[in-house]
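Only a single protein chain was left out; the remaining protein chains are all shown in position.
This part shows subunit A:
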Amino acid sequence: MSNLAVLPIIIPLIAGIILAFFPKKLALVRTLTKVFIIGNLAVAGFSAWHVFNHGSIILETGDWAAPYGIIIVADQLSVLLVLTTNIMAAACAFYAPYSLPDRKERYYFYTFFFFLITGVSGAFLTGDIFNLFVFFEVLLMASYALIVLGGDKVQLRESVKYVFINLFSSMLFVTAVGFLYGTVGTVNMAQIAQRVQEVDQQGILTAIGILLFFVFAVKAALFPLYYWMPKSYAVPNPVISALFGALLTKVGIYSIIRVFSLIFIHRIDLTHEVFIWIAGLSMIFGVIGALSTNNIKLIIAYNIIPAIGFILWGIGVFNQEAVSGAIYYLIHDMIIKASLFLLVGTIAYAAGTSDLRKFSGLIHYYPFLGWLLFVSGFVLAGIPPFSGFIGKLLLLKGSLADEKVAVVIIALLSSLLILYSIMKIFIRGFWGEKDDTFEPKPVKGRTAPVVALLALSVFLGIGAEFIYPSVESISRYLLDPANYINAVLEG
């Protein structure tokens, strides 16, 4: 039964390998992709159900006992994230055949797609910090291949930046793991947490913690380290942007959540206080970026930065409500960002350009697309019945209880500006005079995955009563690292 924990990593790996044998037979590849991704979604759903009802699954790979082997830990947070990953991966798999040219699909797109899912699921599930690094590399290698796939000039330019900054942060990651291993003598996260607790997090350990934060902040595109992100996420095909925007930065922020709720929690006044300021600055600079541009893809890409800021804010405040809010917002944001990237990709395809100044009056031809964007804007900004609201409300309550007023004001203002940045697309692109020379293109297959994701996102808001207890139990679990340590080392 404990092998259930590793299945969400193995199934996409095997799928990617099998699809690499016959990349040119597109009909077969597309069918198999859908079969595998649905199968994986079912397995992820089942393991989530199992974990929420029967407790964490700990898999000791190779049958080596806890601190000596690699541990796969499927606890409530990781299975929830793996499930969300698979939901949006399924939407991308159904969107890809419509959006990608055959030429790109033939050159191993689906193989890299599955390897990306392998890396992301692995990073969520592992309980070993060096293994986390390896899964980071798996997902980064796949993302290097996806970002450059097709070889357009802009893609080449952006991928060089992307590869360099990620290579640099991976080097820092190895260095940080080396320092950590040199100091505490283990790479198993539970045992690191135990040993850091025993020595009461001395100065060197706080320094290593900040170094690790720097590494993860580069991956997550937080305030001073986000400059590589928006353009390189906006240039590839919409389905690839959706995968990147919904998964890669979220793996970074997940690692921050994990490391700073499990290992480095004994100097909260030093570390977590800094997070709140970084979160606030991320929100400000992210929305400034989103307002500064007329490229609709770039607007969505810039909107990732304040979202990551919101999640980090929850970690920074670090009480029950704020952490619940951060987790709720993380799940919400993975789904809505994927949906928005796919939607904006569809709009850019329908309009023939992604420059907001060059089209208007689309509502006469695509009323459904227009209203989808309208609802997405509301969901993203957190208008009450929708899912963004609940996460932000919890964050606000948590930080007001802690009397962090400045960041609350920044967050509320930036929410307003996020709403404006999405509504700008709606107002300038969809409103306006009917252009009679315009020839509409069919977008039916492309809207179906967006509708599915948006429906789920709306359900996250309306069905909050149903979901909130699970999120609350996750945050209670995260706030007491003894849960994790005992489950791994004594389980």
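The rule is simple: a contact is a pair of C-beta atoms (placed from the backbone, for glycine too) under 8 Å apart; a residue touches a chain by one contact, two chains touch by 3 or more; residues count from 1.
Keep in mind that, in the parts below, contacts and distances are computed from a predicted model.
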item: Name per UniProt, for the chain absent here [options: "Electron transfer flavoprotein subunit beta", "Light-independent protochlorophyllide reductase subunit B", "Na(+)/H(+) antiporter subunit B" or "Glutamate synthase (NADPH/NADH) small chain"]; value: "Na(+)/H(+) antiporter subunit B"
item: Chain not shown: contacting residue from A:Ile14, A:Val134, A:Ile284 or A:Met423; value: A:Ile14
item: Hidden partner chain, residues of subunit A it touches; value: 2-3, 6, 10, 13-14, 17-18, 20-21, 59-63, 72
